[in-house]
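Apart from one protein chain that is not included, each protein chain of the complex appears where it belongs.
Order as written gives the chain letters A, B and C; numbering starts at 1 within each chain.
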Amino acid sequence: MNITAEHVIKFVERVAATVKEQRDYLTDLDSAIGDADHGANLDRGFSAVLTKLPTVADKDIGSILKTVGTTLVSTVGGASGPLYGTAYLRAGMVMGDRFEMSADDLVAALEAALEGIIARGKAQRGEKTMVDAIGPGIDALKAARAAGEELLPALRQAVAATEVGMLATTPMLATKGRASYLGDRSIGHQDPGATSAFLMAKAMLAVIEEP
Amino acid sequence: MNITAEHVIKFVERVAATVKEQRDYLTDLDSAIGDADHGANLDRGFSAVLTKLPTVADKDIGSILKTVGTTLVSTVGGASGPLYGTAYLRAGMVMGDRFEMSADDLVAALEAALEGIIARGKAQRGEKTMVDAIGPGIDALKAARAAGEELLPALRQAVAATEVGMLATTPMLATKGRASYLGDRSIGHQDPGATSAFLMAKAMLAVIEEP
Amino acid sequence: MKKLINSPENVVKDALDGMAAAHPDLIKVSYDPDYIVRADGPISGKVGVISGGGSGHEPMHGGFVGRGMLDAACPGAVFTSPVPDQMLAATKAVNGGAGVLHIVKNYTGDVMNFEMAAELGAAEGIEVASVVTNDDVAVQDSLYTAGRRGVGVTVLLEKIVGAAAEAKAPLAEVKRIAEKVNAHGRSMGMALTSCTVPHAGKPTFELPEDEMEIGVGIHGEPGRRRVKIASAAEIAEMLTTPILEDLPFSPGDNVLAFVNGMGGTPQIELYLMYNELVKILNGRGITVARNLIGSYITSLEMAGCSITLVKLDDELTGLWDAPVLTPALRWGL
Partner (left out) sequence: MKKLINSPENVVKDALDGMAAAHPDLIKVSYDPDYIVRADGPISGKVGVISGGGSGHEPMHGGFVGRGMLDAACPGAVFTSPVPDQMLAATKAVNGGAGVLHIVKNYTGDVMNFEMAAELGAAEGIEVASVVTNDDVAVQDSLYTAGRRGVGVTVLLEKIVGAAAEAKAPLAEVKRIAEKVNAHGRSMGMALTSCTVPHAGKPTFELPEDEMEIGVGIHGEPGRRRVKIASAAEIAEMLTTPILEDLPFSPGDNVLAFVNGMGGTPQIELYLMYNELVKILNGRGITVARNLIGSYITSLEMAGCSITLVKLDDELTGLWDAPVLTPALRWGL
């Protein structure tokens, strides 16, 4: 099974809906160790994305993802704007003018996205950021593919690993982003960015799972 | 029975002690319809009076009362400072260099005090001020004397009338002082200045009643 | 009680020490009796302009002492009128031989204490005139009551009158201008939260999470009415309409518009309120010729705002624009 441009559009719409729905939850997480705006930031960004989406409705995957990326950069602000913006941009650059992608294309796109996040934010794994959810997710996706799994089961394992990665941020001491200012007091709280990354992973799976 | 300079000193000390003790109560009353400072104002003033009192410990009643008056004017501020200050000053002027006063002298001193308050504050009875406690008190004192009562029973009746006057301020609409800004909303609250006037009347009685 | 203080008793004295340490170039502080004077006063031949009132309204009045505004300010205890000793000492200190104007906010205590001081000043041969500000439309006015409170107009009046005195206008003229500003100005305020008087230790009033007090005073005195919280646009309407109708202000008028924070109001909200105010005034054909936006007459940490409008003519506009150099207001110098 391949991922189509239509899937990508549905994925983006689903992320926008999830972010709106989970806006207060994300903001609450950000209140504990940040500045109480992560939900509002992403909601503002993906609401803007939704208004842009019709302009790329019948375009290739690269155009769709790049539009998402530039829109996020231009509307989110904060740390998550440049990070997610760069991630979508880089993924879009990898996909170029394709209208379909294979499981391996997805791996390549996600790896480029993560590299973009790391290049901008300079966070390693274990610093209590979105990287700690996305990294293990990609690892699991690659491992499942190496073990010969098809897209859907591989994606299921990737989402599960993303969730584990997200939950693993709770006991971590933050050393990047705003939560790092808390020192030891950052321990015991789940990272908001890791949580929004997991929500995106879940949205991707849901779109592929749809009949 | 006559009132001596010693009585007056004891009276002033007792007022100072009562005001300190009832400070929060007076301030609470002033919170409801004023600016939450009547207790603190009088406490500041009478604390200053206490430090001045030794300088007039063996002086005549006029000197004692005038010292109280000028000290109140110089340390209380607000509405109650000039009003009580003027009251004590005027009473002191009536008493002059006497070391003892009769019940009739007391009436004259109190009447002068009330006149001073009215001259400064321009409040009539019924405007929800200290005048509504002091006025009825003096009336009762005069009536009791006219009926041939001695100082102590006359004073008891005066204090009772002062209390009635104080309580009667609760249903009144304030038209003078800070409480007047509330209009109808001043109704239903006891006036702080009428209350401090009653506390002074009670202190006077207690000093005369002492064995 | 959450305050940056050492003890309720020392609040005023400690803050005065801080002011004196901060602005030795502009002001000098005297203690017992407490008052603040211009560092370069008294100025011979210039009318001395003094004001005073309870503390807790900072920067009013101490922050307005300096060139082109007040010659002295007398700070009382928090929310308590100062005593005549302070006003008398300040009157003597600023007397440059041309007389002294007392700017008094209309509160029974302030009026009586300033009256006593004026009597004492006159007894010492100083010519003293007084003006009483009473601009608060939240309070019903009547011959038989204490009348309206003096609020926001006081700040603008001190600036305008200070400029006239700085230009060596004689006492009668300074007093005329003071009365003119007061006659042409109206204010109304509101509170989102109560203030806490330090020596009381608890909020003066309780305001539920969804209510606000309209027509509140600057001492946490309850206002005209308590209503549900509304939008900035609605609040601006609630404050401005009574002001406009009272004077009344008319289409074609030029006004000085003052949006004031009560002490605990962030500046972003004041600019937002100013925006609503301008919309209302423009809608009525009234031009905002000058403005002042900030927390200048406060009520400790109360959250809320007040709006003041003063009708301007060329005379008042010129005096408003004249240079001023004080800790809290400065321009042109």
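We take it that a residue touches a chain if its C-beta (ideal position, glycine included) is under 8 Å from a C-beta of that chain, and two chains touch if they have at least 3 such contacts.
Quick caveat: nothing in here was measured; it's all calculated off a predicted structure.
Looking at the complete complex, one finds that the omitted chain is in touch with A, C. In the complete complex, the hidden chain is touched by one of A:G62, A:G78, A:G165 or A:P192, namely A:G78.
From the set A:R14, A:R44 or A:R90, the residue in touch with the chain omitted from the display is A:R44, counting the whole complex. Taking the complete complex into account, A:A36 is the one of A:A36, A:A108 or A:V164 that touches the chain left out. The chain that is not drawn here is touched, among residues C:G63, C:G147 or C:G189, by C:G63. Counting over the whole complex, chain C has residues 2-7, 11-12, 14-19, 21-22, 55-56, 58-59, 63, 192-193, 209, 212, 229, 231-233, 235, 263-276, 278, 288, 291, 293, 295, 298, 300-301, 303-305, 330-333 touching the chain that is not drawn.
Touching residues on chain A toward the chain that is not drawn are 27, 31, 33-37, 40-41, 44, 73-83, 120-121, 175-178, 180-183, 185.
One rule holds for everything that comes next: only the chains that are shown with their structure count from here on.
Taken together, the touching pairs give a contact graph of some other shape, not a line, ring, star or complete one. Taking each chain's centre as the mean of its CA atoms, A is the chain most distant from chain C. With centres defined as mean CA coordinates, chain C is found 55 Å away from chain A. Between chain A and chain B the centroid-to-centroid distance comes to 75 Å (mean Cα coordinates, whole Å). Not a single residue in chain B touches at least two other chains. Multi-chain contact residues of chain C, defined as those touching 2 or more other chains: none present.
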